[in-house]
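Have a look at this one before I ask anything.
Only a single protein chain was left out; the remaining protein chains are all shown in position.
This part shows subunit A:
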Amino acid sequence: MLFNSIEFLFFLPLVFGLYWFVFKQNVRVQNIFLIFASYLFYGWWDWRFLLLIFLSTLVDFFVGQRIYKNIDDRKKARYWLWASMAFNIGMLGFFKYSNFFVDSFIDMFHAIGYDIKSTWTLKVILPVGISFYTFQTMSYSFDIYYKKLTPSKNFIAFTAFVSFFPQLVAGPIERASNLLSQIINRRSFSYVQASGGIKLILWGLFKKMVIADSLAPIVDDIFANYGTYPASTLILGVCLFSFQVYGDFSGYSDIAIGTAKLFGIELMSNFKFPNFSRNVAEYWQRWHVSLSTWFRHYLYIPMGGSRVSKAKSVRNIIVIFLVSGFWHGANWTFIFWGGLHALFYIPVFLMGRNRMYANNVVGEKSLFPTPVEILQVLLTFALVTFSRIFFRSPSLTDSFQYMNRIATNFTYEPYAHPMGYRMLDFYILLALFVVYEYLIRKDERNPFKFKSKIVRFLLYTAVILTMLLFFDDGVNRSFIYFQF
């Protein structure tokens, strides 16, 4: 079930009503109802994959107990941790990466002169959200292993934690210490929290339906026909893709966080206006925060993080970015994308500027950013956008040809929308969007933070009207990150 579908429009109020009015008295019954709603939500795509979620839940619940039981015997505890990882990564590997490895193996042999018929390639369907919920359950085992958490004895609460529908298919990837504790304890309805949730849902829908969906046909057209377009159009295409993927994914996260608020649950922030980052390190503190911190806590720090020698730290950075790229998809393009980000990140790290902007935003103490900040933001946006050529292209060959065409056909031609719409409408829309996001840049959880009720009301109205003005019935409305 998609957040932006008609089914969800009926599903959410129904689940909300039953949750607060019928099952309110008993937290256990409320959690059973949450599991039912979450499984229904997920099963709307393909009910067969519910078994995978359930298996992942079962394995990590059991393994968590085992790790804790052997917590003082680190060797035994490690075995159990490995068991959890083997199961989750094995499942991920089979469903997401099996064809990639088979194809890469065949290509490798082809390169040295041996042709192998690709009869091994399996017709495996990628279960929606598998990368998200496997990482979430693994974090539970890790936290117990690192003595940050005691395992839950409440299987129902744990099942609700793994399958909690707002964040099940595309995050935020939650930690048990945050989400599970909220699920175990009794929730009470809060007007401020619920109205905040509605506002986030509205803003998320705007980002998805207006920004991402209206740019999608343009980006699809440019990337599909890059061989026929001049450099100006190709640069436009990848810039618009930057906004598309941001609108798509951060929109999803906002809806997820907003929906969770309606059920009295706070999820972690996943996007903190990454387009206003002043260097690549700051970008990774603002983009897909739940994944970045996951890799930081469970991969980078266990490898030594930055507490080892500079050379080893650089190695760790490279590893984390390559793995992060590979997490996104079974394609060399994502590995290159990750590698490119490592290259952008390392100089910032070596100059000691990687934590420089951790606690402030652009234009922290004034309304307008300084000229230096503007240049920093533009440079970071340019670097990140450049890397997206790999992220968006179907293959490495396409990525390099796209870049080659920019370099060799450096001309300008006005771009015409594939469906004939006036491009100026989209440029105005994006300009207004950037300005508005700048105004609200200090609080990603409250996109309508204005004192005046009239201003807020006008903003809600404008947002809904813009959704209508840019609605396109013909656009595929699924979310980009569902494929990961």
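In this text, contacts are C-beta pairs under 8 Å (C-beta built on N, C-alpha and C of every residue); 3 or more make two chains touch, one makes a residue touch a chain; residues count from 1.
Assume contacts and distances are computed from a predicted model.
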| item | value |
| --- | --- |
| Chain left out of the displayed complex - its UniProt protein name, from "Beta-ketoacyl-[acyl-carrier-protein] synthase family protein", "Lipid-transfer protein", "SGNH/GDSL hydrolase family protein" or "Peptide/nickel transport system ATP-binding protein" | "SGNH/GDSL hydrolase family protein" |
| Hidden partner chain, touching residue among A:I198, A:A231 or A:L396 | A:I198 |
| Sole residue of A:W45, A:Y68, A:W82 or A:F400 that reaches the chain not shown, by the stated touch rule | A:W45 |
| Chain not shown: contacting residue from A:W20, A:F62 or A:F100 | A:W20 |
| Residue ranges of subunit A at the interface with the undisplayed chain | 2, 5-7, 10, 20, 44-45, 189, 191, 194-195, 198, 419-422, 425, 457, 460-461, 464-465, 468-473, 476-478, 483 |
